[in-house]
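Complex shown without one protein chain; remaining protein chains in place.
The first chain written gets the first letter, and so on, giving A and B; residue counts start at 1 in each chain.
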Amino acid sequence: MRRLEMILSRLVWFVPTLAGLVVIVFLISNVIPTDPVRVALGENATLAQVEAMRVKLGYDKPLAVQLARHFRDVLSGNLGTSIYSQRPISEDLAKRLPATLELTLVAIALSIALGIPLGVVSALKRNSLLDHAVRVVSVSGLAIAAFWLAMQLQFLFAMKLGAAPLNSRIDGFGPEPITGLFIVDSLLSWDMESLGSALSHIALPALTLALPAAATIVRFTRAGVLEVINSNYVLYQRAMGMPPGLVVWKYVLRNALISTVTQIGLIFGVLLTNAVVIETVFDWPGLGTFAVQSILQSDHKAIIGFTIWTGALIVIFNLLVDIAHSIIDPRGTR
Amino acid sequence: MTTLLAVEDLSLGFATEAGFASVLDRVNLSIERGQVLGLVGESGCGKTTLASAILGVLPRHSVRIAGGRILFQGRDLLTAGPAFVNQTIRGRAITFVPQDPFTSFNPVFTVGAQVMEIMKWKSPRRAAPDWVGRLPAFLAPYPSPQRRSDREAVLELLDAVQLPRPAQLLRKYPHELSGGQRQRLMIAMALLPGPDLVIADEPTTALDVTIQAQILGLIRRLASERNVAVLLTTHDLGTAYEICDAVNVMYAGQDVESAPVDKFFAAPAHPYTTKLLASLPRADGSATGIPGEVPVMIAPPSGCRFHPRCDRAAEQCRTARPSVEQLGGGHWVRCYRPHRAAP
Partner (left out) sequence: MAWRRAVQRFLRDRAATLGTALILLLIVAAVFAPILSPFPSDVADFHTAHRLRPPDSINWLGTDRMGSDLLSRILFGARITIAIAFIAVGTALVVGVPIGLVAGYYGGWASNLLMRVSDIFLAVPQIVLAIAIAQTLGPSIENVILALSITYWPFWTRLVYAETRSLKNEVFVESAIALGASPWRVMVLHILPNIASAIIVRTSIGMGVTILTAAALGFLGLGAPPPAPEWGRMIAESREFLPEAWWYATAPGIAIFMVVMGFNLLGDGLRDILDPRIRRGIGAK
């Protein structure tokens, strides 16, 4: 019951948070002293042209009216038309969302699969050679610029070794679209060729994203295990002769993961941030490339749309993390 | 009566930053089948270390065992294979009641899950085929006939430790239970595997005074009913007097005296024991402390470690530790100049 209450209260907060986000993005793009109309029309536009455009786009109305219109548009899903693709922005974003989701989810799975076992082993074998190596790599992982790592991986694995494709999301047309996630779709339609292609294409970008995330997870898991391993309840289970592997991987880990799970919400934000930059390097047809294209085209509305979508994604993901947290820690002390 | 557990000349210590701390110095102790033995001493005298040594849970990288044996049913636990001890002794033949029931339950699992996990591995009805041992522990199956009979045994024992509505209790998380409830559960968990020996490390110090007597009575009653031996560490002579059959006294890592409880309180022989008894608060509320300080374990006093605080100390007390002197009737003392009862 308490869990349900928690989820409901978070859901209630979801709406004002998103509304606040829309307002802030709107204000940022309007209060800042540049004239979007002038930027859009270029330096050589006449005064009459600028005025006409201003009226057409509604910039002649007071700020409050503009904000109200903006809200109405956002609520009806109308974010304007993209200069780059000449299609409605929300349509573009919806089409690109699965690619980014697939990439970040695979990266999160990869970083958890790498980070948690390494964190546990490194804590159990404290001050061993392995522990030192893991710590050096995890400190380094947080200091590398993601786009640079992406290029180095491309250089090594795609250009020099030819072990992975250089860029794009898949060869050919891809599997029958069901969810939009190529790995899931090719499994659902049992299209092994597409599956292999999708996996080989996602390997390098997912690895790039996963490395800094895994570094964070390793550090938190290691610290968490070290904190728990000398607790009385672990001592009790050891004194009762419970199998050591069970004590560590079931009982110690569950407690150590509480702080790690909280971090995964933040990690998702970092992943999405890095995805914006990395998708460009790998020509990954997701939200990130869309954002960068829009930046290059000075496409104001597209960037606002992208910001709102990304913010919503993160708020939703944090809600999921809170639910996971309440399941893993019944005390609900947060 | 037969000897169940015998600790013989056990010496051990820890490597610390300040140097080597000699925490146990040639300690002896023996428990008969079904006997409740009180291991008495001030905090820091090494009684918890001794209990942990018997359980085999001292921190492996810092402990140094200098000598001695821990014989359980004739087998030396220090030299037996660790896997063997973990599977058949620890949690089966020897179980444990911890000092602090508040922190000894894992906070994120229901108490029922934790009790059943103990039963899965340590139930007396467990008959695991050979191949199970080779699986990773979290994949091991829990056959449902065993699970069902184990659950019945759990409910029955929760009733015996006077926990009402046991089925509901098992669904709760540790933080939803009171300290008394948790310690009753701990006692139940210690008895469920059908052990020969329960090691209870100060089982009531973390509890309310009003509950302490109930818990002690419970331990005493269940031990007698089931013929289970109990090693009870305590700093409180009153506790020892109430529920123990015999008492072992330790001072600064050395054993000083051991006796059946009636002889112990009627005719204490070691100067430390007499002072300890004298320091108990009297009916009028006054108390006498023991002058001097408990020694540190790094560079402890030579010979009998009590000599700097002993008013009967002689030259030989400073040079060599006295050997065991039998006073008859299971009463022994390590002292050159003990108090002797009038014949």
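We take it that a contact is a pair of C-beta atoms (placed from the backbone, for glycine too) under 8 Å apart; a residue touches a chain by one contact, two chains touch by 3 or more.
As the structure is a prediction and not an experimental result, all values here were calculated from the model.
Trainee: Report, in label order, the displayed chains that the undisplayed chain touches.
Mentor: Counting the whole assembly, the omitted chain is in touch with A.
Trainee: Considering the whole complex, which of A:116, A:164, A:261 or A:304 touches the chain not shown?
Mentor: A:304
Trainee: Taking the entire complex into account, which one of A:63, A:94, A:109 or A:145 touches the absent chain?
Mentor: Looking across A:63, A:94, A:109 or A:145, the contact with the absent chain belongs to A:145.
Trainee: Based on the whole complex, identify which of A:100, A:237, A:280 or A:326 touches the chain you can't see.
Mentor: Candidates A:100, A:237, A:280 or A:326; residue touching the omitted chain: A:280.
Trainee: Taking the full complex into account, find the residue in A:100, A:154 or A:326 that is in contact with the omitted chain.
Mentor: Selected residue, touching the omitted chain: A:154.
Trainee: Residues of subunit A in contact with the chain that isn't shown?
Mentor: Touching the missing chain: residues 16-17, 20-21, 24-25, 28-29, 32, 34, 36, 39, 139-140, 142-148, 151-152, 154-155, 159-160, 216, 219-220, 222-223, 227, 263, 266, 269-270, 272-273, 276-277, 280-281, 291-292, 295-296, 298, 300, 303-304, 306-307, 310-311, 314-315, 318.
By definition in this document, only the chains that are shown with their structure count from here on.
Trainee: Can you list the residues on subunit A that touch subunit B in the complex?
Mentor: 231-233, 235-246, 249-251, 254-255, 258, 328-331
Trainee: Which part of subunit B faces subunit A closely enough to touch in the complex?
Mentor: Touching subunit A: residues 52, 55, 57, 85-87, 89-92, 95-96, 98, 100, 103-109, 117-118, 121-122, 136-138, 140, 173, 175, 189 of subunit B.
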